Structures are given as structure tokens and as C-alpha cells.
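As you look at this complex, bear in mind that one protein chain is not there, while each of the others sits in place.
Coming up: chain A.
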Amino acid sequence: MSRIDAKFAAVKAEGRAALVTFVTAGDPNHDTSLSLIKALPGAGADLIEIGMPFTDPMADGPAIQLSSQRALKGGQTLAKTLAMVAAFREANSDTPVILMGYYNPIYIYGVPRFLADAKAAGVDGLIVVDLPPEEDAELCLPALEAGIAFIRLATPTTNDKRLPAVLAHTSGFVYYVSINGITGSATPDFAEVGVAVDRIKAHTHLPVVVGFGVKSRAHAAEVAKVADGVVVGSALVDAVRRSLAADGRAGTGTVESVVGLVKELAAGVRDGQRVRA
């Protein structure tokens, strides 16, 4: 059983939804970022998404755009991101790590080399925003062959006709983007989210996690009532930004403040459990 499958099974056994946390690799700098990633499981993150920074994050809102810029300014590269995952794996063998980003840095690194290095580093899954099913031959199919899950985004525009194509080569879990829009924007209508999750579940046995617009313990609890997992990203990288000194340097409180928010969100997914039970 893969690390992703095992984690969802374990969380389900606890009768609750999983907390999926996103931070950008190298934000605000390499060392702080690595400390933060290492601290996430202890704070209650069940799965970790690590953003591979890119100069042109077209599907992301201002929070993640700025986070990517901070990381790139600090000298973050794809090779360093893979090394961070390997460093994380030295002390953690059960928390799934999903790399999330855009295709160009992977394409330039070289797909076969990237998949080999990612597998060796302990990467469990990939989310590549600008690779829809129409481009599956690029990375999705080679990743599945290499034993790395390829997690697809489904959106409110993904209708029943298109859903089977989107789910065809999806593995690990399905990431439902709760709004039409960019990351970190509006908060979704939670009732509609529940309907959408049920619609997707009618087509797949994979866990369905929900992201975009989840900012607080209360939001996490709402989503946890209707989904198998809750993704939080922009709120966390925004906490990174707020922790920085006026000159943009990492303060001493960056890890603590993000960890504090993760603990609240972890409490949120457990609040959701009580309602669901």
C-alpha cells in the first residue's frame, strides 16, 4: 500500500478528514523552509504539499505568487526542492509528500531524471497545474509508471461529461478546486462543495480533498464535514509573509506562527468529525 493510501486509510479509521498543508519550498529561505516542513506533521498535517516555485504561477493568487518570488529570490531550485524532500524523509517515513507546481521547471530538469530523483527522494505524488488530461503523455503516464501518483484537479467547470477523462489516470486522491478562480481568493459556498464532492465520488473510489479558499479552523471544519481531506495553502504562506521582518528577512517566529495556524486547522478537521459522526 502506498504512503498516500495508508494515510487516508488511517485517517478514515479515526473517523475524520485529512489535513493537507501547502507551503512553498524555499520560502522565505532554504533553512527556515526545511525547518517548517519538518515541523508540519507534528503540528497535525496529515499530508504535505510542497510548492515548486515558478516565475509565472498562472493559477495562483497573490499570496502564493509572492511566496514563489521570495523562494526564487532566496535561490531555490528544483534540485534543492528534491533535496529538501530527501532531508524530510530522513526523519519521517509515513507522511505523504506531494510536489505541486508548473510543468516548465520539470520539463527543463528532464522528465525521466526528475521522476527518478523524486522517487529516490521519497516523493509520493505530483500535482502539476498546467497539465490537463489532454497532455497526459508528458508527465502523468511516465509518473504512474515510475510509481508516483499523479493527482488531478477537478473544478466546478469539470462537468459529468468531462469527469471520466479527468479521473482516468488520476491516482492517490482527487483535488477538488472549490471555486472557479485562483488560489487564495473567495471562500466557497460549503453546501455547494458537498454536492460537488458527492458528484465526483459517484465516479471514483479515490479520496476527494477540497481546497481553495480555506483559511480558518471554522472553514476547515465545514469542509471536513463533506470531504475526505481539507487543503490549506494561501493562508499558510500568508502566515509566512506576516512573520517576516520589515526588510523581508525571516524572523525567528516564522516556523512557530505557521505551526500555530496548522494546529488550529488540525483542530478544525477534528471539529468536523463530531458533526459528521
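The definition used in the following text is that contacts are C-beta pairs under 8 Å (C-beta built on N, C-alpha and C of every residue); 3 or more make two chains touch, one makes a residue touch a chain; residues count from 1.
Note that in this section contacts and distances are computed from a predicted model.
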| item | value |
| --- | --- |
| Protein that the absent chain corresponds to, by UniProt name, given "Tryptophan synthase beta chain", "ABC transporter permease", "Succinate dehydrogenase/fumarate reductase iron-sulfur subunit" or "CbtB domain-containing protein" | "Tryptophan synthase beta chain" |
| Omitted-chain contact residue, chosen from A:M84, A:A118 or A:V177 | A:V177 |
| Selected from A:I106, A:V208 or A:V226 as touching the chain missing from the view | A:I106 |
| Hidden partner chain, residues of chain A it touches | 54-59, 61-62, 65, 69, 72, 77-79, 102-109, 129-135, 152-159, 162, 166, 177, 180-182, 185 |
